[in-house]
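The complex appears here without one of its protein chains, the remainder shown in place.
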Amino acid sequence: MTRRFRNLFFLASAAGFAVFYLWGLHLLPGFGHYPGPYGDVLNALSVYERHATDVITAVNFDYRGFDTLGEEFILFTSVMGANLLLRKQKDDKEEDPPLDLARDRLAPPTSDAVRVAGLALLLPIVVFGIYTVTHGQLTPGGGFQGGVILASAPLIIYLCGDYENFKRITSHVVAEVAEAVGAGGYAVTGLISFIFGYKYLQNFIPLGQTGDVFSGGTIALISALTGLEVAAGIVLLMISFFRQTLVYRKPGEERGDHHA
Amino acid sequence: MVVMQVTILIFVAIAGGAVVFTRNPLNQVMGLSFFGLLLAIMFFIFQAPDVAFSQIVVGAVVIPLMVLLTLIKLKTKEQSKKNDA
Amino acid sequence: MHEFLRMLPFAVSAWLFVAGLYGIVTSRHLVHLIMCLVVVQTSTYLLLLGVGFKAGATAPIFADVPVGTPAVDPITHALMLTDIVVEATVMALLLALTIQAKERAGSVDPEELRILRG
Partner (left out) sequence: MNTFLPATPVAVPLTIAALLAAVNQHIHRRLADLLAIAAAGYCLWSSILLMLRSSHMPIVYWMGGWEPRNGVAIGISFVIDPFGAGLAAFAAFLTLIAFVFSLYYFDSIGTLFHVLMLAFMGAMCGFSLTGDVFNLFVFFELMSAAAFALCGYKTEASGPIAGALNFGVTNTIGAFLALSGIGLLYGRTGALNMAQIGKSLGQTHDGLVVTAFVLISCGFLVKAAIVPFHFWLGDAHAVAPTPVCILFSGIMVELGLYAVARIYWTVFHASLAQFEAQTRAIFVTAGVITAIIGALMCFAQRQLKRLLAYSTISHMGLLLLAFGLLAPRAVGGLAIYLLGHGLVKGALFIAAGILLHHLGSVDELKLQGRGREATSGAILFLLLALGLAGTPGYGTFLGESMVDSAAETVHYAWISYIFMFAAIITAAAVFRAAGRIYFGWGPGIDQSQEEEGETDESRETTGGPSVPLTMVLPAFLLLILAIAIVFVPQFRAKVELAGMRFQDQAAYQAETLFHAEVPIYHAQPSEPLLPGIIRGLVSTLLAFVVAGYALFRKRLPSKYLDFTGGFNWALKPLRMVHSGNMCDYVAWLTFGVALFGGLFALFIH
């Protein structure tokens, strides 16, 4: 297809698609008129049945926890997949990354002020991440959000211009094991329910006092495992990309900053 | 409240269009990051704080960072090709 | 005005879907194409958000408000969370493939990547 023909062909089809889609959309109950009943039932049940005040977390890790298991494994599989696709190949040679990666980051070199500010941010980020993971059943947050926040801690170190330190605190092997433990732990938690004669992923831990950090039974456990998996998974993903960008070189290929 | 909702929706529509119609990937990734932030604000306004949380980190930080790293790698490749020529 | 607001999120959703597709079809750079894919995905967020919203309701978190307060639908939020993970992971895989495309085929232009045809 020539470009011109393709564009015309697409525009005609897209117009048809848009009209058709809008035809369906305009019959929805309308914005602001949620029809129920699923969400309303759970809004009413979750605090009593699961001692979880954040219904979204209760849905994510319990009522529809099986979806989240699949979702965690999507993340897990993709990280493995990206690892596979960005693996070191026979003709790749490793090169020590330069100390100043300014050009590679497409940004001006980091000043000491930025460095200090970044490192000062680090502790609050880690604390906030852990808080978010552990209080998922009570306030907005949970394993997924907290995990992503935790994963951003090493990124801050990198953004402060220090790939060496980034490498030091983010061991590939540790991240790999942590990710597998997080994802596998989720699946195993479900299997443990069988010991108690329950269904897969059924709660087997006392529910505790509503509003307590250790309330919510398995929700808290699964949330923590998810946090581990997500944090490790995103760090692994970043390591794969960093390595490909900063470390692996083909013969005859030099770093961009020599010629910029 | 309604005014805020309408405003943010219109902003999201415009920003989404801008991401698509920016042809230079480097500019586009800035747009994408901004778009991610707008979405997070939208989630807050529409009472979805949990989603907003994730969106801030994923949409405005993780994804743009991955795209940037990819662009850097592509640039290095491009330059080595020029050297060969 | 009422009718306008009733449809607005869904109209934006449809717009983002079609605009994203347009970007993909006309793209000359894989990274651009992948970012357009993100825009298509955003359309599903808006649809889910619009579907689950209840006018005048709070977030479905009963830490500070008593149970029984009208709250928006928690299910769609859970679905959107899943959706966000999917977005990030698919992006990662496609970007990884893009890097390899440059390496092995020497191009990131879909029109020059026509290695498999006929």
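Lettered A, B and C in written order, each chain numbered from 1.
Everything below uses one rule, namely that contacts are C-beta pairs under 8 Å (C-beta built on N, C-alpha and C of every residue); 3 or more make two chains touch, one makes a residue touch a chain.
Everything quoted here is computed from the prediction, not taken from an experiment.
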Neighbouring displayed chains - absent chain, whole complex
A, C
Identified contact with the non-displayed chain, of C:21, C:35 or C:59:
C:21
Out of A:52, A:138, A:183 or A:231, point to the residue that touches the absent chain in the complete complex.
A:183
Of C:19, C:37 or C:84, the one touching the omitted chain in the full complex
C:37
For chain C, residues touching the missing partner are 13, 17, 21, 24-27, 30, 33, 37, 40-41, 43-44, 47-48, 50-51, 73, 75-76, 79, 82-83, 86, 89-90, 93-94, 97-98, 100-101, 104-105, 110-111, 113-118
In chain A, positions touching the absent partner
1, 6, 9-10, 13-17, 20-21, 23-29, 34-39, 41-42, 45, 62-67, 69-71, 73-74, 76-78, 80-85, 87, 89-90, 173, 176-177, 179-181, 183-185, 187-188, 190-191, 194, 197-203
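Here, only the chains that are shown with their structure count from here on.
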Calculate how many whole Å lie between the centre of chain B and the centre of chain C, each centre taken as the average of the chain's C-alpha atoms.
11
Note: chain B residues in touch with at least two other chains are 49-50, 54, 58, 62, 66, 70-71, 73, 77
In chain A, residues with contacts to at least two other chains:
54, 56, 140, 144, 234, 237, 241, 244, 250
Which part of chain A faces chain B closely enough to touch in the complex?
54, 56-57, 104-106, 132, 140-142, 144-145, 148-149, 151-152, 155, 234, 237-238, 241-242, 244-245, 250, 252-256, 259-260
Hey, which residues of chain C end up touching chain B in the complex?
5, 8-9, 12, 15-16, 19-20, 22-23, 28-29, 31-32, 34-36, 38-39, 42, 45-46, 49, 53, 57-61, 71-72, 77, 80-81, 84-85, 87-88, 91-92, 95, 98-99, 102-103, 106, 108
Could you list, by residue number, the parts of chain B that touch chain C in their complex?
2, 5-6, 9-10, 12-13, 16-17, 19-21, 23, 25, 28-29, 32, 35, 39, 42-43, 46-51, 54-55, 58-59, 62-63, 66-67, 70-71, 73-74, 77, 81
